[in-house]
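Please read through the structure below; I'll follow up with questions.
Partial view: only certain chains, each at its native spot in the assembly.
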Amino acid sequence: MALVSLISDAAAPLDVLAVFEDMRTARKNDYVNNIWRALANDPQQLAATWQQVKAVMGPGALDPLTKELIYLAVSAANNCEYCLHTHAHAAGAKGMTQAMFNELMQVILLASQTNRIAIGLQVPLDERYRQPPELSR
Amino acid sequence: MALVSLISDAAAPLDVLAVFEDMRTARKNDYVNNIWRALANDPQQLAATWQQVKAVMGPGALDPLTKELIYLAVSAANNCEYCLHTHAHAAGAKGMTQAMFNELMQVILLASQTNRIAIGLQVPLDERYRQPPELSR
């Protein structure tokens, strides 16, 4: 049960409706997810978050499916039920296969384990990794 | 400061040395990271974790760089200083550019925020996402 009401189209003020319309156009889909209807109680935050989603999740140096996998990994680590379900569907729509999902989970499980080794044993960072890695531009 | 001593080659029993040798061969690099020298206090766990790393992080349905990005995302969410440093270097060695790293961070930041919206507002899952997504095999 949400802590706030889910704002229907009928109850939405104009600035919220404008965001909903932009979503429908961008996604070629009439459905507006519950998270946006909940966030619509704060129209400014709604607009800012939607702008961030549009700016971040599109193609760039990383392709949209890779971004969905990263998003799912963070959501699993943060224990976000809502995010896992909605973005598993989004990833499926962008071409995630069962084999990819299996490997995503395998990496999450490995990291969950080795993160905990490093933390649980308080492993000191090796001298050689104390500089930022050189990344090509 | 580690909670356990870091096992040097000289102090390592034979089963530990065998794992270290396998690492050196697989990585074409003589250096053994501190996490493995800490874990070597439990030779069985060392061997099992190293097997898992070899099985998971190689090429498959996802390429090794994508796996490093996912690993970094989990490590950022889990606040693992050691893992972030060592795997940022690993990702750099596998071709991560500054632009890719920027986009990785952008997705992590977006997920950190939208995960918290879904949790903080206790958004109920939409009916349409209550089935597993259909993934092609």
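First chain written, first letter: the chains are A and B, and each begins at residue 1.
What we mean here is this: a residue touches a chain if its C-beta (ideal position, glycine included) is under 8 Å from a C-beta of that chain, and two chains touch if they have at least 3 such contacts.
Being a predicted model, the structure only gives us computed values, none of them experimental.
Here 2 copies of the chain are placed, and the complete complex recorded in this file has 6 of them.
Criterion: only the chains that are shown with their structure count from here on.
Subunit A and subunit B have CA centres that are 19 Å apart.
Those residues of subunit A that touch subunit B in the complex are listed here as 1-4, 31, 33-35, 38-39, 49, 52-53, 55-57, 60-62, 66-67, 69-71, 73-78, 80-83, 85-86, 88-89, 91-93, 95-104, 106-126, 128-130, 132-137.
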